[in-house]
Each structure stands twice: as structure tokens, then as C-alpha cells.
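Every protein chain except one is present and positioned as in the full complex.
Right, chain A next:
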Amino acid sequence: MIEEDEVDLVLNDLFELYGYDFTNYARASLKRRINRLFLLDKFPSFAEFRYRLKSDADYIKRVIEGLTVTVTEMFRDPLFYKILRAEVIPSLASKPFIRIWHAGCSTGEEVFSMAILLKEAGLLHKSLLYATDLNPEVLEKARKGIFPIVQMKQYSENYIESGGKNDFSAYYTAQYSQAKFVETLAERMIFSTHNLVSDRSFNEFDLILCRNVLIYFDKYLQERVLNLFNESIGTLGYLALGSKETLNFSAIKPNYKQINKEKIWRRIS
């Protein structure tokens, strides 16, 4: 078991040597992730774990992969996507140009889901989807638009529950155990690394999605990131969070109006 003070040492190393700052991540969850990695990689002692961390620059990839949680799915929480379809997207339709930011996009399932919604609304051609994550490995996967075929049954059900009317399987071609999503969906996507802890706002958006990322941050870092979003949302733009995340603790809350009890807020001032 890695204890609290040892966690601090690891975080310090990660920052000093590699520039990754995890100090304001939610500690209980982070400590579990570090312990999990320590057990999975069968280190005989904390000292050896730390030595590997410091002396093997390739191991950092594995550490980032191990400490972050990249679980995601297409049309995750279908009812959320239903509101996107019914309320959010129609209100953006008259814009000459639609900019969307997926912050913490993981392997891209959320971005491809959004592209499908925009496509079906006839808006994809004038949209840009910026998809960012701190982990370059997941972005590499996201860019390919290839997801395991075993997931397609679930995704297709989610899609239908979200109000999808088409044949979901028309959006991909099966290649052995993989489903490759059609190129036209990816044409309007831009993938880039962006660390919410240390990087700045880089554009103004009509919709920012940051789902199931803030749960991994402590309250202080959540507030910083929400301020970053606040700086990056245009007038009447939207902010969408994960199903158990909230603006309630934030000073930016008065500037926003919640839509339909869903975790979607619209900027009103």
C-alpha cells in the first residue's frame, strides 16, 4: 500500500520531471489509481516504483495511462444526447459557424456521437469539433475513429434511446473485431493535447462538453477549470457536464441557466 506521504512524493516527481501536475486531483481516487498501478506492475517496494518513475522516461506513458481514467462510450447517458438534439443543437442552427470543444474527450466516442447529431441536423459541414485530452495516447485512438465491434450493440441502443432515427450501422464499416466510422464524420474534428490544469483558453465556443473529467479534480481545480470554460464560452453558449457533476459550487453559476434538470447550462450573462 502506498501511503499519503508517498503519494506526495510521486506527484512531486511527476511534476518536476515531466511537467504533469496532479496535485489538485481528487486525492481519494488518485491514491487508488497509484496503488492500482503499483500492484499491476508488481513493484516489490515503493522505492523501486519511484526509481522506475525517475529513471525510465518511457514509463511515464504507462503512468499517465494508469492514473487517468479513460472509460467512455458512444451516446453515454442517452437522455443527455436527447436534450442536445432537441434543444441545444436547434438553437445553434442559425449560426454561420458552430464551434464545439470536447475537453477530456478520451478515445473519441463522445466526439463521434456529437458528429452524428450534427450530421443528422444538417449542420456538420459548418461545425468544428475541437477534441482535447491531456493523454496523447487516447487522442491517437480517437483520431482513427475505430472502436471495438462488440460495443456496437450497446451504442446502437444508446443511439436509438437518444432519439436517433437512422440505421446506426450505416455510420461504420465492420473490419474484423473493429468498427471504423465513416470518414465524413471525422472531417470536421481537430484533435490536440490540452491539459486543463496548465493550458489556457484557445478559442471561443458555442458549446463546451467536459463530462466525467471534473470528478477527478478537487474543488479548487474544478473552480479553476470552470473559470477557464467561462472565459471560452460565447454569449448564449452552452456548457455540458457529466451526469453527477454540477455548477452548484461555482462562482460562475449565476451567469448560467440550467436546461431541463440535465447537466447542461446556458450562458445568460
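In this section, a residue touches a chain if its C-beta (ideal position, glycine included) is under 8 Å from a C-beta of that chain, and two chains touch if they have at least 3 such contacts; residues count from 1.
As a convention for this text, contacts and distances are computed from a predicted model.
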item: Missing subunit (named according to UniProt) among the choices "SPASM domain peptide maturase of grasp-with-spasm system", "protein-glutamate methylesterase", "Phosphate ABC transporter ATP-binding protein (PhoT family)" or "1,2-phenylacetyl-CoA epoxidase subunit A"; value: "protein-glutamate methylesterase"
item: Among A:Lys144, A:Lys219 or A:Lys257, residue touching the chain not depicted; value: A:Lys219
item: Residue in contact with the excluded chain [from A:Ala26, A:Leu123, A:Val182 or A:Val197]; value: A:Ala26
item: Missing-chain contacts mapped onto chain A; value: 26-29, 31-33, 69, 71, 77, 79, 212, 214-216, 218-219, 222, 242-246, 249
